[in-house]
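There's a structure below that I have some questions on.
For this view, one protein chain was removed and the others were kept in their places.
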Amino acid sequence: MEQTFEKLDRTSVPELDKILGVPFNVLNDGFVRIIDYMGSDSSIVQAARVSYGKGTKKLREDEGLIRYLVRHHHTSPLEMCEIKLHVRVPMDCWRQWIRHRTASINEYSTRYSLAIDAAQDTKPDAWRLQAKSNRQGSEGFFELDKGKILSAREHELQELARTIYNERIEAGLAREQARKDLPLSTYTEAYWKTNLHNLLHFLALRMDKHAQLEIRTYATTIGSEIVSKWCPMVWEAFKDYQFGAMELSKQEIEIIALLQAGDANGARALAVKFGFLPPDGEKIKFNLERSEIEQKLVLLGIRPPWLES
Amino acid sequence: MEQTFEKLDRTSVPELDKILGVPFNVLNDGFVRIIDYMGSDSSIVQAARVSYGKGTKKLREDEGLIRYLVRHHHTSPLEMCEIKLHVRVPMDCWRQWIRHRTASINEYSTRYSLAIDAAQDTKPDAWRLQAKSNRQGSEGFFELDKGKILSAREHELQELARTIYNERIEAGLAREQARKDLPLSTYTEAYWKTNLHNLLHFLALRMDKHAQLEIRTYATTIGSEIVSKWCPMVWEAFKDYQFGAMELSKQEIEIIALLQAGDANGARALAVKFGFLPPDGEKIKFNLERSEIEQKLVLLGIRPPWLES
Amino acid sequence: MEQTFEKLDRTSVPELDKILGVPFNVLNDGFVRIIDYMGSDSSIVQAARVSYGKGTKKLREDEGLIRYLVRHHHTSPLEMCEIKLHVRVPMDCWRQWIRHRTASINEYSTRYSLAIDAAQDTKPDAWRLQAKSNRQGSEGFFELDKGKILSAREHELQELARTIYNERIEAGLAREQARKDLPLSTYTEAYWKTNLHNLLHFLALRMDKHAQLEIRTYATTIGSEIVSKWCPMVWEAFKDYQFGAMELSKQEIEIIALLQAGDANGARALAVKFGFLPPDGEKIKFNLERSEIEQKLVLLGIRPPWLES
Partner (left out) sequence: MEQTFEKLDRTSVPELDKILGVPFNVLNDGFVRIIDYMGSDSSIVQAARVSYGKGTKKLREDEGLIRYLVRHHHTSPLEMCEIKLHVRVPMDCWRQWIRHRTASINEYSTRYSLAIDAAQDTKPDAWRLQAKSNRQGSEGFFELDKGKILSAREHELQELARTIYNERIEAGLAREQARKDLPLSTYTEAYWKTNLHNLLHFLALRMDKHAQLEIRTYATTIGSEIVSKWCPMVWEAFKDYQFGAMELSKQEIEIIALLQAGDANGARALAVKFGFLPPDGEKIKFNLERSEIEQKLVLLGIRPPWLES
């Protein structure tokens, strides 16, 4: 071995050190705090370069390398960065959060301690209507009058739940059983630790417009307040190549290529063949995949031929 | 390559095939059903033997090999067996269940569909007192009179929660928001798939006497009704080497060795040195680790010297 | 609970049962055999529908649902399918394979048994030239004359390695040490078990044209011979939405939109701004990301404006 190694100083990110421990408020009583972290943009570069060995250093600039890694899903160097957050979240939201399995978790125990005396409440102007186009979403808000009634009933339920919880505790009931009827709106707390690759996957899913508003608010806070300071090059690459990217299926590629070649009829025939459109002459009904391709074509500035006047 | 391979028939376990899809009832409205599985005791033997190569087959009997693997924590062959269950569980219990991260899960979505109209209720004789010795457990039951009051209040709360949930749905509130105050006692359903190694880890923790009664009931059902039929050799080995085993720490080994050599004073001195006992002359106070070693010594038929008359 | 459940028959795939245990040959002495499996296209549908609850069944056809899941990366139902393969692979190739961490593995032990007496040899016409454009690839083949020399030298090395291994074993050297100088071309065998989601991820990376030829041959065999029979609907969806798909970055979307709007100068200016092109007037040098966008534009039938005559 001819390598010589110098003693290292520990990697740190001064912009992140400034906000260590500081809570970012989310919802009426939740928060996200960064507790600790390991690594930075430069740690990713360092790990990626071990793969490339001696003599290949400095061939690329750091930022170019990071953007290359993110663009090509070479995610293993991103795993070299780790972050630990302290979060306070309604249990309903935590149920979604916890589905991301590649994280280390220590949650506040309502078996060991008294349940946190706080619940997510809903302001009269924050009640959301069931989406019509999408079975699992919401769109728009209730009128204030109706919202006031809903908020009052919410308050009534949360009060009763808390009263009965307290009665049980005072009667000497085991905490593990007393908690059984707590509403899902009750807050819980946890230390949540994950690596940057898994965190970006979490953010991609939970910052998405289809994610439920509550968890989306947490995800957006983590992304824009914390990741953006921790690994700014990765954060930019994530927005360009992952969060803001578009996927085109094999079929969509073929249809676009025909359109670009000026063959609108051929593109239309392909859409029929792929089942996006009914055979000519039949009435066009709603088709989910066609509506998806239409949205993509609009973003690309391409007019779907079946929408021609 | 000189090996020749014959076409295989698929491994099956007739005893398990008989109960495929049949629900085992748990709690007032829960169940566990086995939906599908892969492998058997013999698949474990087959996988273990690939490690040992040709020419070494039949050196051990299958059962001996399986017992050896379990005894020595050679768990990778156990991963070759996979099971898929359909379970119905109160959300409170599911919160514990889901902490086991190495499983595949599809849970019933209350974002997409209406919440299941059932909650775990508690009979008047099933309310448990907070344990005194253990902050996170229960011991004994409430008297029936008190239990009746608790059950009535529970009913009142669950009714109000259901009423308000229905009001919200009828008003057109998004399902994703309507569910926010459901009590943790509400049932959920899931497909839960894991391999035998991870399942045994789940069972070892959740069949344990320190596990909460609710999840313990599920775990015991899975173990005794399903695993015992699926991989009977593994099940026996699990009970002998894992679930029914005892761990002795380095300190405990030293203390026992001194006791066996007839040196009670030496053993006592070690216990002082290790901090289990106060120095001679001081009053003996509760010490958790000493109480643990005492329990082990009792099981082994050895009398702790500090308990002598 | 008002649901009633009938006893189930176990899911099976007759087309797959026919090839259980049958080796598909790969390279000069390797193979892939399917040993067992769990689930099918229909198991995925079943698991996906638990999320959607009662009353929503049959809203979609099975194939449409599977295609929807794959298209939107709703991968958890794909985890409900599991497969176990028996593979024989050169250690060099296995080193890449094993980097996929989410699998269960039992490998032939050269610590316990004699190393497999077979190595991957290379025919004179199969020696590949180092790629020039890509530091980690190959392109084209050596001329036969040179190839013969390379094959002869390969043979010489493999023979010496085998002779010395045998000398060591005969001398009574521990197998764990005797193996230390085996060439990476030596074959190993393993049982390899993974779920369909992770398998598709493996295939997407290893069937890719940038994957090394050897592992690509294994991956292609697994995909086209096994997955295509096991879950044919998933296989088609995988080819359309994952393997044959294209990703467009935020920048690429913007450039295409300008081009479609007829603003070639604007598109060109964007490319300069994003760093794909040098400022006007400077000489255009190689830029990796620009070459990637060019390849995509070609597939879409769009001419990059900077290539205009």
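When the chains are written out, they are named A, B and C in that same order, and each has its own residue count from 1.
Throughout what follows, a contact is a pair of C-beta atoms (placed from the backbone, for glycine too) under 8 Å apart; a residue touches a chain by one contact, two chains touch by 3 or more.
Because the structure is predicted, anything quoted here is derived from the model rather than measured.
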Among C:Leu129, C:Leu144, C:Ile284 or C:Val298, which residue is in touch with the absent chain? C:Leu129
What does the interface between subunit B and the hidden chain look like in terms of residue numbers? 52, 56, 67-68, 71, 135, 239-241, 244-251, 253, 256-261, 288-289, 292, 299-302
Residue positions on subunit C contacting the omitted chain are 90-92, 95, 98-99, 101-102, 105, 109, 111-112, 119-120, 122, 127-131, 135-138, 142, 146, 150, 153-154, 156-158, 160-161, 164, 167-168, 171-177, 179-185, 212
For subunit A, which residues reach the chain that was dropped from this view? 1, 5-12, 17, 19-23, 29, 31, 33, 35-39, 43, 46-48, 50-56, 76-77, 79-80, 82, 84, 86, 88, 104-109, 112-114, 116, 118, 189-191, 193, 195
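Keep in mind that, in the parts below, only the chains that are shown with their structure count from here on.
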Graph separation of subunit B and subunit C (steps between touching chains): 1
Taking each chain's mean CA coordinate, subunit A and subunit C are separated, in whole Å, by 27
Taking the mean of the CA coordinates per chain, how far is subunit A from subunit B in Å? 32
Can you list the residues of subunit A that touch 2 or more other chains? 135
